[in-house]
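A protein chain is absent from this complex, but the other protein chains hold their places.
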Amino acid sequence: MEKYLYIALFAPLVSSLFSALFTATPKKTFTGIIASLLIFSAFVSSSILLTHILGGGEPIHVEMMTWMATGDLYIPFGFVVDEISVTMMMVVTLVSTVVHIYSIGYMDHDKGFNRFFSYLSAFVFSMMILVMSDNYAGLFIGWEGVGLCSWLLIGFWFHKESATWAANEAFIMNRIADLGMLVGLFLIYWNTGTLQYEGSFAAFAHLDTTTLSWIGIFLFIGAMGKSAQFPLHTWLADAMEGPTPVSALIHAATMVTAGVYLVVRSNELYSLIPHVGLFIASLGAFVAIFAASMALVNRDMKRVIAYSTLSQLGYMFAAAGLGAYWVALFHLMAHAFFKALLFLGAGNVMHAMHDELDPFKMGGLKKVMKWTYIMMTFASVALAGLFPLAGFFSKDTILEAAFAEHHFVIYSVLLFTAGLTAFYSFRLTALIFEGEERYKLFGIHPHEAYKYMLVAMSPLLILAIIAGAFRTTFFGMVEEILGAMEYHIHSHVTLWIMTIGTQVFVILAIMYAYKKYNNAKITVPDGTSAMENSFMYKLLLNQYYIPYAYEKYIVVPYREMSEVFWTHVDLKIVDASVDGIAGIIYNTGDRTSAMQSGNLSTMLKWMVAGLLGMLSLAVVFGLAVRYSDEILAILSGLGV
Amino acid sequence: MFEAIAFYLFAFLTIAMFYIVVTTSQALYALSALAAGMIFISAFFFILNADFLGAIQIIVYTGAVMALYAFGMMFFDTTREVKEKKGNKFIIVGMSALAAALVVAIFAAPMLSTNIVALYPSSADIGNTQEVGMVLFTKYLIPFELAAVMLLVAMVAGIVLAGKKMDNSITLEDDTNEKVLS
Amino acid sequence: MVDHILSILIFFPVVAALFGVIVHKDSIRAYGIAVSVIEFALSLWLWFAFDGQSSGMQFMESIPLIPAFGINYTLGVDGISVFIIILSTFVTLIGIASLGEIKNLKNMIITLLVLQMTMSGVFAALDAIIFYVFWELSLVPMLYIIGAWGGPLRIYASIKFFLYTFAGSLVMLVGMLFMAYFYNQATGEWSFAILDWYRLILPENLQLWLFVAFFLGFAIKVPMFPFHTWLPYAHGQAPTIGSVILAAILLKMGTYAFIRFSLPLFPDASVFFMYPIAVIAIIMVIYTAMVAYGQKDIKQVIAYSSISHMGIIIIGTFALNVEGISGSVFLMLGHGVVAGALFFLVGVIYDRRHTKIMSEFGGLAHSMPRYATIFGVMMMASVGMPLTINFVGEFLSLLGFFKQSQILTLLAGVGIIVGAIYMLTAYKKLFFGEITNEENRNLPDINKRELVALIPLTFLAIWLGVYPKPVLDPINTSVESIVQLMHDKAQTAEAKRRIPSPLSQMTIPVSSIEEAH
Amino acid sequence: MLDPVNISLESLNLTTLAPMLIPIVGALLILVMDTIKGGLDKSLYVVISMLFMGIDLAALLSASDMFSVAGTMMGAFDVMLIDGLAILAQLIIVGASLLFIPLALTGKRFHEFSYPEFFALFLFMMSGFQFMVATDNLILIFVGLETASLALYTLIALHNRDKSFEAAVKYFTMGALAAGFFSFGSMIFYALTGSVEINQIATVLAANNYADIGYVLIGTVFMLASLGFKVSLVPFHTWTPDVYEGASAAMAGYMSIVPKIAGFIVTMRLFEFLIHSHVVWLEYVLYGVVVVTMTAANMWALVQTDVKRMLAYSSISHAGFVMAAVMIGTTQANTALFLYWILFSFTNLGSFSMLWISRQKSLPDHQSSDHSYNKFAGMIHTAPVAATIMTLFMLSLAGVPPFALFWGKLYMIGSAVSAGYTVLALIMALNSAIAGYYYLKLVVYMLMKDPVAGVSGDTYTRNATLSLKTVIGIAAVGTIFAFIAINPLIEFITSFVYNSGY
Partner (left out) sequence: MMEIGLNHYLILSTILFAIGLVGVMRRKNLLLLFFATEILLNSVNIAFAAISHYYGDLTGQMFAFFVIAIAASEVAVGLGLLIVWYKRHGNIDLDSLASMKG
């Protein structure tokens, strides 16, 4: 089995390096094909490993070589394939295979075709390290590696100012969180003596709650960055500057879920500190509704989906925070399928619309892009959580879990968010595919994507539809490792009422969305309507003014402070004082060198003066010695 | 009593003479006053029973040194009034005042060393010159010889410096075509 | 021959430099490369012959120089110094190999060879005075390099560099003399041998004073805030090769000296000053990173970034445990490779455009993709991406210091954020966007000569990031013995506690598990 | 009547006189030769001088052998005192003279060397200094000092140009004042103790338990003023830069070494017993003088535009450095004094010789002095070897290891440290750093500036001849390879100093 592990891990690396060979050359389709094949082989290997695990096989644990070892610290390149990682591996390899194939078409006309595949495969490699590592340090390698690839891919079109800006933003925001994660790692090491999952988990049981809480908090800070939780969420929407396959793979399916993976992986830690878990859950719920609200009004197709991703990540954290790790992981998986599908569909639309992103400028595309229409609709349905698609099973379980844990506030928030989710998903679908063909005003001639792109997307479509069926199998698999339990609402009546109620609520939201946006009166907003001028709308459209605040209160002051530090502190204080000391010495020399007037008379006077000066000192001293008794008497009389 | 009168008299005279030396603007006065002062000093030597020294003082100073100075003065044509730019009076006056104060402070107190053992005691029954000779040609033979060398040096130096050869400076000559040793 | 390999390493280049004087200037490049290849090969041999399992000094040589005053020509290397020596020969080699067409090439190569001697000497010296000799002597070639081949402010920069360092190290010299004096008081003999000094346990108040004296010398060399201002000038004005060697090797002398002198000689003082120094180091990390962000000149950015990284090295050093010190030693190598490479990279565009102002560039990734790639790799190494060389060092340094102070480590860790900010911003300004300046449109991409320097560095940056073991193990062995020494010498209870003995296992989990059951 | 005095010749120990008499004989021989046949070439006189110096050196070496066997020797009615200090100082004096005299064989003609008397006076001067260091009798010191000084004034003036006359007059006038101070100081000591021999003075003062401390201090002040003038301590230093500038570079280099070591020996003899008797006042005053001398001279050196003047100030600073050793007064410090001065001799003579070989007869355009910094701009391009050697000397003066003076500074600061003078050690160290600036300034000019238009390489070596180059070579070799010689030197000096009771 180990060889499959290595194939799964290193095939992406080989793929990346292979494509990298051709980065300097013009587009070569075969790089895309070979890369896809290699990723596919990783997928196959993962599947074999999955079967192994599903078949009740022992988790596979290999230690490839030592990475860092000094003092008591020992960090190997160790990899583990257990229930959690194999799930993640499946998700990652599957989605990335799809995205690789899809990208052959999507990036068809791009100069950086070969480079793109190199980056993309590198990302997969990093992600595999992240999920397969058997220790926190290895996870951190992957963690930073995906961050790097994300930077590369967001900034893929580096000639675009906005893209490179977004890339840097993403990287830096992630760095902030990574610091938290590093601190978490340090805490783990100094308290447990190891960074291996096994060893540290074993030691957690013996640590006091305060320490554990700190570890939990810092690790979660790391997760917040990667999974774009509030307040580190702004980068995700901006990251949509990258090519759409990237958004599908990285910013929907895999990388952003790394935070969830981290929490799930550390379940033994978080289950010891439920109060931190509650905080995570609350933040998750908040992010769910917070992001969903921003998705309501946004006029950028990809951003809407990005907010939706954010919102769904909130769900996952809510679940993980409440201890329903397996639910979180399950939702992660399901979400990966339909969200990647949604993004890839959006990619098709963008291709068709010549990179136009405003859904108000589209409309009626279902006629030309039938398959895309179907896929996106299914994906939206799955996202909205309608029975029997994947989203229903995963999302509903989260709601149940919240309810069963008696966190009704979280439950209500999540429930309400479900409605919002349905609304914005279908707002988008409606605007894009239904209604008048507004794109004609802009002289665009849309066309359906390549066939093989659509074929490539089809596994996702299928999974988005049927993934819910795996719920039981999945539960059975992760039960042991995640200490999973089924959430039972005490009475079946309540359960039914809840389920049906939710479904009805969601359907109503969908209908409202369709009613509102599927009509002929929709025009491209020009900022004149009453709604557009309402406070709420502006607030939401401007993302609660958070990016603005960041810019104004963090970025600009930082830049100005840097300038001040350089021009004023460093040059005018630190350096100037060094030069000042030198200057004082020099100037003293300069001024006093007038003493050397060259006039003999002055020289003689100096000699005499020196003599007299010393004489005075001598006389004073001599007198003091001679009359020392008297002086002492006087001094003592003065009370000194 | 005689000694005291002599001391005060000559002390006054020497101080006066030397005061003239440093203050007068007439070089000739200064020269004369210096010569007079030196002769008065020899008087102290006689008072102090240092006859040989007194003789030397008169011969060397008033004879040789003064003659040299007189010659120099003629050479430099400084018989006319010397114009000296007034320097900063304040410094000089200040320093002099300080010096005076120090003198008082220093010598107001008597010296305590009373148990000095004379290394080369002078005895009353031998003439001063003889005594001096005795010491000079035993103990101070080497310094005496060195003093001779010093005088030779001074003589050579004087001759060389005042010689004609100094008039044309080879140092300042341009000797571009000179043979270069190497 | 292996018994005298260190002497050969030190004096071979300078002898070669002397002979180099008679080599015709057209052939001097080949001569320089040949000499530095031999030197590098010698240093590799040193590595080959080095026993990584032994914690003591190896290849010791000792010749009495001034026995009357206890000064001996004593050399030796341990795991800490051996790799820095190899790095120095390596950097010199690629530095000479990649030298461009500059005026007075001959002088430059001779100077570099002399500089090589001083660098090997500093790291191989086991006698304080011999150390000092090479330490000071290294200033002279660098002074010449900056002053003769530098930019418009080169004279100011070179003098500032020289005098600042010179002043600091003179104070250090006084400290050394004091140390020898105390040794004399204790044993009745003069000795400047570091290994002899190691055996001396000083009272704490003396340790404090001596620590300060040594600190001044080292801190200026490192350079630590607020003694750092010579560095931006030196780097800003120095020619590429000068900056490379300055950043890669010369700055390491300071941090190396902390580990060689300050820690083992003054364990109690090290503990006493740990927090103040950590605070300074944090200022270095954050403040200089911010200053770097404010720069307009790419070389200044990297110069300030060097200071910032040196802050992390200091933090690691003053972690006073094996993890931290090993990390800081490794980071010295890492920073040597990465900062060296970055300065090489800056040199590449400077050669083409004769400007280093970032606003002159933009969109270089279009015209110079290979260059952009290597720059990108090095930039990522610089910001401490895992699997690059710097990460190992930074991680271990911070990890080590975390034991001493969690809050301060958190602050120092801010370095990874601010580091990313200035680096990415600079990278963006240089490489991203459209080509705005027509002069940049047809810049030739990186050429073979430059690749000679950059490929090995890139390779090293990644290799040692992925597999640091061959280097980290010997370092670890030597650091353990130093920490053990410090632990044994520490007198105050506080110091004993702060400096854990590496021989005792980590106690926390074991004991707490036992209690729990 | 006086009794006849019978003195055995053995008791006079006339061998103690040999080293001083040899140069006198040489000088007389030169004078006689000149009288018999004038117009002989200067090279002859140079060789004769060297010959006598060689003999002198041999005599000194045999004296040092005797010293190491028999210890301190007195001779000639106990006026002569041949102890370790005397021998060491004479070795320095004769050695430095031996290196100096070949500098007369210049490529260009200079006025002073056309006089046979120059060489005679030079030998007289040497002998004067030798007397000065080889006695503890204030009278002989005074006479020796004056003999040497008078010769020296003349030698400076013989360079025969306005600046050298000015220098000689200034030096002479101040020297006369210093002579007055010296005699006044001696008078007070005589008044206090009835003796003019330093040993005796010390004994009597100690016997009196320094009851007249006030007078002792007064005497000390006058002596300090006078000797301070000789070794150029601030504020008695004012002559130094002017005289160095006025004298020929070779002479200046010589002056920076030989008269000062003689001065230091007298200072040591006179002050160390006072310091050892805990005359704290002297210690404080010396401390102050030393610090001011080092620091102020450094500051003034910073602002010089002429290399020779810079070197003049720098040698003042070095004198302050060495004076610290006198103040510290331990055996180690005194050893350091000699070590420092020997190393300083090599380096300083070397650097002044470098100036000497670059001496032009008429001033270059736009330059007001012989050796302005500008003259050396870009020297590395036009005269690389010369520039390298000059750099070497500058680095050595700055105390950059491993060149000669570094070891001197090391040992000197080490002695300060060992004696508990921490602050002083730091001040010395920092002063070395300040000094680095002006030495470096010349290095910067030579290595980093562009050459002044119209200056070719032979500008710097126009005055060079084989003998000058040899001297510079010796100085350079001595400067570079000093580290080999340090240990034997330290051991040699320590045994001499220690056995002389210092």
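When the chains are written out, they are named A, B, C and D in that same order, and each has its own residue count from 1.
The rule is simple: a contact is a pair of C-beta atoms (placed from the backbone, for glycine too) under 8 Å apart; a residue touches a chain by one contact, two chains touch by 3 or more.
These numbers come from a predicted model, not from an experiment.
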Problem set entry | Displayed chains contacting the withheld chain | A, B, D
Exercise. Just one of D:213, D:303 or D:395 touches the chain that is missing; which is it?
Worked result: D:303
For this session: Give the residue, chosen from D:40, D:58, D:176 or D:474, that touches the chain omitted from the document.
Result: D:176
Seminar exercise, completed: By the document's definition of touch, the residue of A:162, A:519, A:567 or A:597 touching the omitted chain is A:597
For this session: Among D:56, D:83, D:112 or D:146, single out the residue that touches the unshown chain.
Result: D:146
For this session: Would you write out the residues of chain A that touch the absent chain, in ascending order?
Result: 593, 596-601, 604-605, 608
Exercise. In the full complex, which residues of chain D touch the absent chain?
Worked result: 138-139, 142-143, 146, 150, 153-154, 157, 162-163, 165-170, 172-173, 176-177, 179-180, 183-184, 186-187, 190-191, 194-196, 241-242, 245-246, 303-305, 309
Exercise. Considering the entire assembly, which residues of chain B contact the chain that has been omitted?
Worked result: 1, 3-4, 7, 11, 14-15, 18-19, 21-23, 27, 30-31, 34, 37-38, 41, 44-45, 48-50, 52-53, 56-57, 60-61, 64-65, 68-69, 71-73, 75-76, 78, 82, 84-85, 87, 91-92, 95-96, 99-100, 103, 106-107, 110-111, 116, 118-122, 128, 131-132, 135-136, 139-140, 143, 147, 150-151, 153-155, 157-162, 166-167
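The working rule: only the chains that are shown with their structure count from here on.
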For this session: With chain centres taken as the means of their Cα atoms, state the distance from chain A to chain D in Å.
Result: 76
Exercise. Counting only residues that touch at least 2 other chains, which ones in chain D make the list?
Worked result: 214-215, 218, 437
Problem set entry | chain A: positions in contact with at least two other chains | 582, 608-609, 615, 619, 622-623, 626
Seminar exercise, completed: Interface with chain C, chain D side, in the complex: residues 380, 395, 398-402, 406-407, 410-411, 413-414, 417-418, 422, 425-426, 429-430, 432-433, 436-437, 440-441, 443-444, 447-449, 483, 486-487, 490-491, 494
For this session: Please give the residue numbers of chain A that touch chain D in the complex, ascending.
Result: 582, 585-586, 588-590, 592-593, 595-596, 598, 600, 602-604, 606-611, 614-615, 617-619, 621-623, 625-626
Seminar exercise, completed: In the complex, the residues of chain C that touch chain D are 64-69, 107, 129, 132-133, 136-137, 139-140, 143-144, 147-148, 154-155, 158-159, 162-163, 166-167, 170-171, 173-174, 177-178, 180-181, 184
